[in-house]
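All protein chains but one are shown at their positions in the complex.
Order of writing sets the chain letters: A, B, C, D and E. Residues in each chain are counted from 1.
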Amino acid sequence: MQLGFVSAILPDLSLEEVASFASAEGFECVELMCWPVGKAERRYAGVTHVDVDGFDPAAAAEVRQTMADAGVTISGLGYYPNILSPDKAEADTCRTHLKKVIAAAALLGVDVVNTFIGRDWHTSVDDNWPRFEAVWPDLVRFAEDHGVRIGIENCPMLFGADEWPGGKNLAGTPAIWRRMFEAIPSAAFGLNYDPSHLVWQGIDCIAPLKAFADRLFHVHAKDVRVDRDRLNDVGVLATPLEYHCPKLPGLGEVDWGRFFSVLGDVGYTGAVCVEVEDRCYEGSLAGRKAALTQSARYLRNYVPTMES
Amino acid sequence: MQLGFVSAILPDLSLEEVASFASAEGFECVELMCWPVGKAERRYAGVTHVDVDGFDPAAAAEVRQTMADAGVTISGLGYYPNILSPDKAEADTCRTHLKKVIAAAALLGVDVVNTFIGRDWHTSVDDNWPRFEAVWPDLVRFAEDHGVRIGIENCPMLFGADEWPGGKNLAGTPAIWRRMFEAIPSAAFGLNYDPSHLVWQGIDCIAPLKAFADRLFHVHAKDVRVDRDRLNDVGVLATPLEYHCPKLPGLGEVDWGRFFSVLGDVGYTGAVCVEVEDRCYEGSLAGRKAALTQSARYLRNYVPTMES
Amino acid sequence: MQLGFVSAILPDLSLEEVASFASAEGFECVELMCWPVGKAERRYAGVTHVDVDGFDPAAAAEVRQTMADAGVTISGLGYYPNILSPDKAEADTCRTHLKKVIAAAALLGVDVVNTFIGRDWHTSVDDNWPRFEAVWPDLVRFAEDHGVRIGIENCPMLFGADEWPGGKNLAGTPAIWRRMFEAIPSAAFGLNYDPSHLVWQGIDCIAPLKAFADRLFHVHAKDVRVDRDRLNDVGVLATPLEYHCPKLPGLGEVDWGRFFSVLGDVGYTGAVCVEVEDRCYEGSLAGRKAALTQSARYLRNYVPTMES
Amino acid sequence: MQLGFVSAILPDLSLEEVASFASAEGFECVELMCWPVGKAERRYAGVTHVDVDGFDPAAAAEVRQTMADAGVTISGLGYYPNILSPDKAEADTCRTHLKKVIAAAALLGVDVVNTFIGRDWHTSVDDNWPRFEAVWPDLVRFAEDHGVRIGIENCPMLFGADEWPGGKNLAGTPAIWRRMFEAIPSAAFGLNYDPSHLVWQGIDCIAPLKAFADRLFHVHAKDVRVDRDRLNDVGVLATPLEYHCPKLPGLGEVDWGRFFSVLGDVGYTGAVCVEVEDRCYEGSLAGRKAALTQSARYLRNYVPTMES
Amino acid sequence: MQLGFVSAILPDLSLEEVASFASAEGFECVELMCWPVGKAERRYAGVTHVDVDGFDPAAAAEVRQTMADAGVTISGLGYYPNILSPDKAEADTCRTHLKKVIAAAALLGVDVVNTFIGRDWHTSVDDNWPRFEAVWPDLVRFAEDHGVRIGIENCPMLFGADEWPGGKNLAGTPAIWRRMFEAIPSAAFGLNYDPSHLVWQGIDCIAPLKAFADRLFHVHAKDVRVDRDRLNDVGVLATPLEYHCPKLPGLGEVDWGRFFSVLGDVGYTGAVCVEVEDRCYEGSLAGRKAALTQSARYLRNYVPTMES
Partner (left out) sequence: MQLGFVSAILPDLSLEEVASFASAEGFECVELMCWPVGKAERRYAGVTHVDVDGFDPAAAAEVRQTMADAGVTISGLGYYPNILSPDKAEADTCRTHLKKVIAAAALLGVDVVNTFIGRDWHTSVDDNWPRFEAVWPDLVRFAEDHGVRIGIENCPMLFGADEWPGGKNLAGTPAIWRRMFEAIPSAAFGLNYDPSHLVWQGIDCIAPLKAFADRLFHVHAKDVRVDRDRLNDVGVLATPLEYHCPKLPGLGEVDWGRFFSVLGDVGYTGAVCVEVEDRCYEGSLAGRKAALTQSARYLRNYVPTMES
């Protein structure tokens, strides 16, 4: 395994600075954000460490050189929009951009692009399904054609009232993953596995590592604390942030020792990228850097410092 | 406390037969269903053991005599429609009928009418709130004027796709109860407390007995089993029946010993009515009767056979 | 479901007395022991309430009449020898007798015969397998031909040094059951499910009810207490009775509420027979009767008194 | 085992009425209170069902006849004063009366007298010890001489501010029991074992059944609920009633199934007497009777109806 | 947050050496002990790293310079006597000295002084209360006047027979804190929060972080191991060291991940000082230094290395 981080937490740093920070702190890789240049649509979105618009071999060479200079690899490219947005124009734009990210990954020799399935959050999973089946086979084929794999992050994208009730990403549960992989049985279609989203859904976050071992394309290390006093007041029908909060690894309920114990045993040898979404650490660049440093220090209890 | 049952599970029996069965099985009371005569709109609804249409002192005397003959009291009248239904006509009809139930309770000398707040299940709690505040003060005042108390059952009325996402009753959680009682601070406005609905919501089902001790007007004894294997597959964002099922007391996760231990200590001396919604027992009248008998046998481990 | 008991605990009573006791105590059925008349080879074995030697329609009619007079049904016939004993003569004798029990069941109109697979306890499961595959298909076919189903009790028959290391019955675990049912995929080949044996093996004793729902032909209600202080001293490699002891239902670690909750939901409507192997109650006939009465009283918290 | 109750909860009934109630409710025995006639010094004290002042063979014969007529045995005589009270006159009076109770037991053919060690609650266990060693050997010898055994109830007698900090009975913990039995190694000196007092002290209430099997002379069945919300506020240094309350069996935290499972296996065949100290049931004679009836109903899940 | 330590564990080092060690080991701050010069009255007391007798601006400047040279801040001044000692002369001396510590803090620009409320350990909390109310308002006002806040450590100061039964510090539980802050509602009166003391009292050591968020002036990181085998023998009425022992963070029962998770989320940004009271590490200066180094290494899993 290689320990890395998701670059979205460092929007104020250039790619070079991101790579340099990663290297200095002992990270072996980084997932680079590839949002279109412009304004973020939500927290943690809108970061552009690789601008895939007009990306060409020369641009790719430059990015590769920057990373090579720092001795840090690219674990994947990341772009997490709502590709099934009920706003069709938005959905089209996102789909078009995702293809650019995939093409850029091919140019960079990066074999994973991480994203969401998307969802019209006003309607049920079943009601969204025809659209999923209409949109996604083409995207997966596009990725296959470019020798790139798509890692779907398993976040329901349901936090507060804005995404209620369904959230903006269908791929939230093992039941839905099975349905996805049955619908599109491509070896290029898998998961960017983040255990934290399973915890607050009441789902064992370790058992799926066995069941979906061959779909683990990328891993996010994020944690989550469920506040029982809050849950006792509002219950699981509340919007999720009413009873839980995302935290750094070690500050939540994921049993990371067991997580890495099983992750290793199912044969995973890929990247594990810290994703920081802990409000306590987000007040300043220094704080966000400290969050990454602390997370790495904690995770190194369970992750080797070199390839095993 | 008095042990009783909710008459909805015996739709095929007349009031006299219900009373006679209750007496024979050692129940001290019954919550009598008062749906308008006609077709049930959903499972467990549509049962009429007291027809409140045109209810008058003579009808009341007859009902009272029937119950007195059996030596069984009426713990409350029950009618559980969707008073805040988005179908305004339906909502009006329900509201009108609820008032008849309240008036009938007054005539019967029964001091509790059990019902739901209702909800437009397509929208959020906040979006429903103005309507709650428009509709309910008048109903509570009507009850006060008749010397009757309203016990709101704390069921979210969210089971499957039909009630998704919000369910058909606002009163699902302690947080919402507080908001309700702050909005309408009447001593005639309280709870028909059913612990089972809290269990699958992840809410401690015993702690609220202390916090809402003075709002406990009536109690339903129903249990619920959460299936962890299902929950691990579909998570708490699924429709609730995908991961839990209602069961008889003792066949679920409510700790009834502790429940009655605390219920007694907070000073509750009212009725506890078994509510049967366990599919295993619903195939025949004999099965439904057996469900009541078994439930009583189980609960008598924790409930005295006479007033304490 | 029907509540009954295994007649082995009442060796001093005649069939008529067994039926009469069952009736008086409210049991709906009995599993009748059918050992060859003679000396018991081990505790709880060697009891003959139905002598299947020379069993004919007249004998069957008499047994049926006795049971009918008491208003008690026969849940199954029971005979639990070691059909794969390394002592080939013993094994042959057992096999021959088992066929008589099956034939007797057919004559009695009883559709389940309960027994063990047997095992050469000196050797591994794998080493026993060829013999299982040689012996059992014929027995199952014989049962099919008689319209009788065979319920294999899932007891490893490993208690002390005499049965060490392998125990005298192969059918101890879900993994082995699957293997059995794959080897002999007959609808007449299933389980006489006893949760207690799974508890001390560290196996969830409720989950298999779902996985093997269609193989549940008969159920034994026995419980078991694991003594952690003993286990902490001798560990799971010790002979099992060093760290656990069989107990009446309610005096052990089986969660009977959950057990019956799931058992009902998977559609089981057959017999549940108390099997008494609790040394505390075995000192006298009165004690053994009291054990059955207490067990029934306890189980009736979870089992209805009439067919549901 | 025989199921009975402690007569202190029925002060308003005569001995004959107590025996008659016991018989009607299926109890096999009663522990009869033998306080001196007069005013109770504390709740549950001061009850006199056998007046041992001037007790003679005639009086004994009358008591025995009363019990025999009801078909109920005397499990023990009970008198629970503070024999080590710092008020020496009180202590002397108590000691004198205890001897009368012992003598009465001998006359009645009852082999157990239940009581407390007593304690000067202002001082530590160590500071009380010399007085224990001065007073008790004589009392135990007196019992031996009368063929009677003394069962010390293991209640610290620390509930509120009045008994703070030490409580009025030394015999609260296994560590102290060992010390007691080492100091006075008489076979007539043992325990009247009540698991409830161990629960709130944080002591496993079942393990001592094995360690002190030969000291179990009598058993009280009382339960206790620890309120975690209160404990979280006041901690274990508070007076105990600030965070727990005594309850009927089944309404507290004792695992009665396991309790009786082990109690039987260590060879206990004596009396188990329900001791009611549950405020919820104490408001009326009817309530107190109902408490006994409910307790028996609950405990019969685990206790046979006849000698095993 | 800043990680530091309590200087009491390094009595053999001068202030300069303490600061230098802190700096070398990466601690950001130190709580400096300010006992009067002289003999320690108990373990961990009597250490003087800042001598506040005759403390003046020059002395303050010198201390500040020493710390600044090492790049380490002063998290607070510490002095933990028994200000409510029944020995009035001792109490007066302590009170006078505490004021000197407060005045010294003002001169040093340190805004927290940590101490105990004190207690006459022979009597109850209620009996101590009048004296608390007589003594403490003046001290708090004195602190307010000097722009200094007082952090009361929440240790009951009850370990063995010498402090039995009440302990030497009233401020042991949330219930008492509320009472304290209601009696003296000053913003300068708060807590030096140490979770370890809550653990053995059976109190949730994390929940109060939310309830008393605005009273968290300083935090001690100490851990505690409760030995269940000992507790099972002596119970919670024993003197506390009979069943628990103080340990380094990570060697006890505090869930430090959750502790820091919540501590951050309630907005705490102050000092967290390791307090070493682990006998295993106290045999030598090297051992005590190693204890601090190990504690820091452990805690850095959860604490960032720079201000967040």
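Everything that follows uses one rule, which is that contacts are C-beta pairs under 8 Å (C-beta built on N, C-alpha and C of every residue); 3 or more make two chains touch, one makes a residue touch a chain.
What you see is a predicted model, and the numbers here were worked out from it, not measured in a lab.
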Problem set entry | Interface partners of the hidden chain - shown chains only, full complex considered | A, C, E
For this session: Decide which residue listed in C:M180, C:L198 or C:C273 touches the omitted chain of the complex.
Result: C:L198
Exercise. For the full complex, which residue in A:T96, A:S284 or A:N301 touches the chain that was left out?
Worked result: A:N301
Exercise. With respect to the chain omitted from the figure, which of E:Q65, E:T96, E:T269 or E:S284 is a touching residue?
Worked result: E:S284
Problem set entry | Positions on chain A where the hidden chain makes contact | 207, 210, 257-258, 260-262, 264-265, 300-308
Exercise. At which residues does chain E meet the chain that is not included here?
Worked result: 225, 229, 245, 247, 250-252, 278-281, 283-284, 286-287, 289-291, 293-294, 297-298, 301
Problem set entry | Contacts of chain C with the absent chain, listed as residue ranges | 124, 126, 156, 158, 161, 164-167, 172-175, 198, 200-204, 207, 231-238
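The rule is short, and it goes like this: only the chains that are shown with their structure count from here on.
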Problem set entry | Copies chain B and chain A - interface residue numbers shared by over half, same or different | same
Exercise. By CA centroid distance, what chain is farthest from chain A?
Worked result: D
Seminar exercise, completed: For the pair chain A and chain D, the C-alpha centroid-to-centroid distance in angstrom is 64
Exercise. Between chain B and chain E, what is the separation of their C-alpha centroids in Å?
Worked result: 53
Exercise. Do you know which chain D residues sit against two or more other chains?
Worked result: 207, 301
Problem set entry | Category of the chain touch graph - line, ring, star, complete, other | other
Exercise. Could you list each pair of chains that touch, in label order?
Worked result: A-B, A-E, B-C, B-D, C-D, D-E
